[in-house]
Every structure is written in C-alpha cells, then in structure tokens.
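With one protein chain withheld, the remaining protein chains of the complex are depicted in position.
Then we have chain A:
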Amino acid sequence: MKTLILLIIIWPLIGFLINGLFGKWTKNYAGVIASSALGLSFLSAVYPMWQVILGNIYDYVYFVWMPFGEINIPFGLRLDSLSTVMLFVVTFVSWMIHIYSNGYMKGDPGYARYFTYLNLFVFSMLLLILGNNYLLMFVGWEGVGLCSYLLIGFWYDKKTASDAGEKAFVVNRIGDAGFIIGVLFILFNFNSVAYADVFPFVHQILTPETATIIGLALFLGAMGKSAQFPLYIWLTDAMEGPTPVSSLIHAATMVTAGVYMVARSNAIYDMSPIAMEVVASVGAFTAFYAATMALTHKDIKRILAYSTLSQLGYMFIGVGVGVYWAGIFHLMTHAFFKGLLFLGAGAVMHSMRGLLSIDLMGGLRKKMPQTVALMVIASLAIAGIPPFAGFFSKDAILAGALEMGHPIIWIVGEITAFMTAFYMFRFVFNVFYGEEKVPNLYHELHTHEAPKVMTIPMWILGVLSIIGGWVGLHISGEIPIEAFIARTAPTLEVASKAHYSEALLIGISVCMGLLGIFTAWVIYIKKWITADTIANTFRPIYTLLANTYYVDKFVYFFIVKPFWWVSEYFLWKIVDVKIIDAGVDLFGWISKRIGWLFRTLQTGFVNHYAYWISIGVMLLTSWYLIKII
C-alpha cells in the first residue's frame, strides 16, 4: 500500500519528465503519454481510496526530508477521508481533461509543452492534497501556482496572456506570504508541521488568540489561491490560458486548494470563532459580489470565471460556518459541473475559432447538439435544480449556514443562488437557443460539433454532474458523504443548533433556482422585457457591473501605479543608480587609482627594471644584515 500511494503521485511526474525532456521526439504522442500517466495515477488510486472508504487511514513517511535540530520534517503521504475526496476529484477530473485536451490542443506548436505543464500541475496538486504536513502542502501549493502561471501565459507571444500570468503570480504571492507565516506559527508552537503532531494537540497548545492568528494567516493564503475578495483579480484574467486549463486549474482543482486547506485545518479553525467568521463572511461576500459581475459580462469564459469565484465563495461559507463536509462536497460537485461548463465553453470556442462574445452566438443548438445538452445539464447543476449534483451540495451549505446561526449569510446565499441560475441561463439561452445573431457566421467558420475525443470526457463529467450529488441523499438516517468527510473534518459543535424545516429550505432554494431560470427565459427567449431596457433603466448599476466595480482600475491606479512610481523614482533612480551603482563604481575607481600608482613603474625600459631590482636587492640585504647584527 505504501508503494501504491507513492505511485499515485509518481505517474504524473514520470509523464512530466518524459514530455519535458523528450518533448521534441514525443511530439504527437505527448498527449497520449500524459493522459496515460493520469489514467495510471487514477487506477493506482482506486484501491487505496476503496480501503479508506472501508475505514482505513494511511499515513506513511518515506524519508526525512528536512532534518534540522530537533525538528524533522518528513516526506510523507497521508490518505484519509478528506484527501480521498480530493484525490478522486483531482485524478479523475484531471484525467478527463487531459483526454479532452488531446482534441482541443491538436496542432498547437506547444503541444508537448502543454502536456508537460499539465502533468507537472497534477503532480503538484497531488502533493498538495496527499502531503502529511503543512510544508509539503506548501510545496504543492507553490507548484500549482507555478504551473498556473506557466499555463495562463501558455501563449506567451500574446502580451495579454503573459501579463495575465504575471498578475496571477504576483497576486498569489501576497496570499502565499500569509500562508507561510501561518505555517511558521504552527512550527513555533508545535515544533512540527505534520498534521498528526498538530491537530490532536491543538487544545493543549494553542490559545484562542494564537489560533486566530494562524487561522487568519492561513486564510490569507487561501484567499490568494482560491481567489476570494480582494485577491480574486487574477482569476478572471487567467482566462487567457487555454480553455482546458481554465477548466482544470481555474475551476475544478487548483482554486479549491484553499477550501481544502481550511477544511484540513478544521481543528485550528474550530478554536477561533473570529477566524471562522472572517472565512464565512469573505466567502459570502465573494459569492454575492462575483455573481453580480457575472450578470453583465459578454465573454463566455469570463462569465464562467466570475461564476467560479461565486461558487468558491459558497465553499468558503460551508467551511467557514463549520459544516466542513458541505464545503468539500460542493467542491467535488463543482469540479464536475464547472469542469464540464468550461469544457463546453472550450468546445464552443473550438468550433467558433476562438470567438468568445455571446453577442456573436445564438442558436448553436442546431450545430452542436451534444455540447448543448451537456451545457444544459451542467447549468441545471450549478443552478441547484434537483436531482442534479449542485443542488445537494449547495443546499447542504445553505442549510448548514442557517443551522449554525448565520441567517444573513443564508439570505445572501439564496439571492446569489437566484443570480447564479439567471446568469447561467442567460449564457445558455443566448449562446445555444434563439436565432443566429450574425448571419452566415457559422457557415463561414464551419461551426461543427466537437470531435469524440472531446465529447466523451464531457459526457462522463455530465453523468457525474447528475449523479455526483446523490451521495448527499439521506440513506438510513445519515448522509453518506457527511459521515465520510466528518471522519477527518468533523462538523463544528455548537451549543444550540437552530432547527428549520428541511422541506421548506429545499423549497426556497429550488424556487430561487427556478426563478432565476424563468427570469432568464422571460428576458432572453420570450423577450417580454429586453435586456437593453433593463440596462437602460439601471444605467449606473449596469455601468458599475460592466466595469467590474472598477476594482481593476482602482488596483491599477492606487496600487500598481504607486508601486511603479516608487520603483522608478525611488528604487531605480535613487537606490539603484545613486547608491548601489555608485558603490560598485567606487570600488572600480579605487582600484583604478591604485593601479595608476603602480603602472607608472612599468616603463618598459630594461634599465629601469634592472634599477628596481638592484634597489630591491639592496633593501633585502640591508634588512638581513640589520637583523643578524
């Protein structure tokens, strides 16, 4: 079993090495190699996951990674119920997206490079979720950040893409600084970073104050990686990368790392009501805030990006109010349906030759019936319509928030659910239904259904988007997924749980979803009220939303610009030129002067040399004679 668990992370590494070192020769087989590496990884994971479901926990140390003093940081992998859920999501969804990429990236000059990065990403992600200590998690954390940067800027000759990659990297750095501070606090307090040495002793070692500091510092890391307000600004620009990358990294797996980390650190968060309150509030705010921005965007990938932000907010509500299982459950279902939505958007882009605006599309259902069916499934799932996957997880989060005594968050969540349904079906109705908006465009572009290598993985994710939530059904008095995740991340215990009628809550959630879909149907299909009328009525709000609250401009003028100014006029023109360069020049100048002194001795006349030699001999002899006398 020890080897088998190690193999899970080794396969993508092998794939990475083959394609990375021999990409020139693997060429068109790069995709096959990378996909098989992932397939093998998933197959290696099946048996260990099954054993965990049966009740085992594995925690193996392979070698001591960093021994210093009394602290030994091990390289160890841990497989428990929490990492099992993540493991399934990461290996399986990644596998599907690898297969899909074979079709999507076909003919790209960077084909092998793409799969190299993708395999490296999966390796890092697996290290993040399977590592048995915080430092190993941090290695994976940075690794996925690196791959995210590389893949966003994959088409590096496009200025916007390389800028977006840079932006993602820089913004993530802010969060990562918080994360490493949190890890150092843990190291100081526990003399270890291994989960097994930390969580059982939280109550003996930490005071609520230190728990709050650690919790907030770690959450800063989560805000960066999982794109929560205000560190979300990189995620929408990250859509410059290839669409399967958006699907895998910026929707299904990497961005959920923060949620996983908070759920993993549940023992620490349980001790600090303040930290949890912050997590839940930031989550709720981001959920609402991002959903409003998704309402007005016309770029299909950006709509999905804002929707991802919003759904990540939901997950943070889940882990923030203490129902960790609901957050992780939503993470899982979200990986299925959001992964699928992005793959669908990719299929649309693929057949539209990279066009993104919903204004150019419409009536695509005649051209790509399979994609449309899948997109509708995924949209129903995200809108929270039973029996699709998203319904169960979203309902679990919202019900949990209410039970734990956060009615305001519940209200915000329900309004967001309405908006979610609305913007998703705005997307679906605009792109797939109605009439062709630009005549003959499809004919010119030869718009067609995606090839099988793309549709089959989509169908598999589509099936999971339907049935993936059924593990959240009540079966003989308990919810299987709740019982399973609660083994590792038990739900927060509160003195008094509020009780509400479950049927009523479900009813409200479903109504919100249906209302959203109905509103979209009224506006975009029936056109009883046109979108333009609404936009004109609420012109200021519309402008605000369409400009994404001017946050990017704000950041540009108040953070980036001053930063450049300080860099240019202080760091460059004063510190660099006047201090560092001048200092270096000074040394050069000194050696030059000294050199000049001695250079004058070198006349080149042999007599002069003879003269200096005689002087030297005389001096030496005199010194010797004086000494012996």
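Observations on the model:
Here is the rule we use: a contact is a pair of C-beta atoms (placed from the backbone, for glycine too) under 8 Å apart; a residue touches a chain by one contact, two chains touch by 3 or more; residues count from 1.
We take it that contacts and distances are computed from a predicted model.
Look at the chain that isn't drawn here: its UniProt entry, checked against "Hydrolase", "Large ribosomal subunit protein bL17", "Cytochrome c oxidase subunit 2" or "NADH-quinone oxidoreductase subunit K", names it "NADH-quinone oxidoreductase subunit K". The omitted chain makes contact with just one of the residues A:Phe68, A:Trp528 or A:Phe605: A:Phe605.
Touching residues on chain A toward the chain that is not drawn are 602-607, 610-611, 614.
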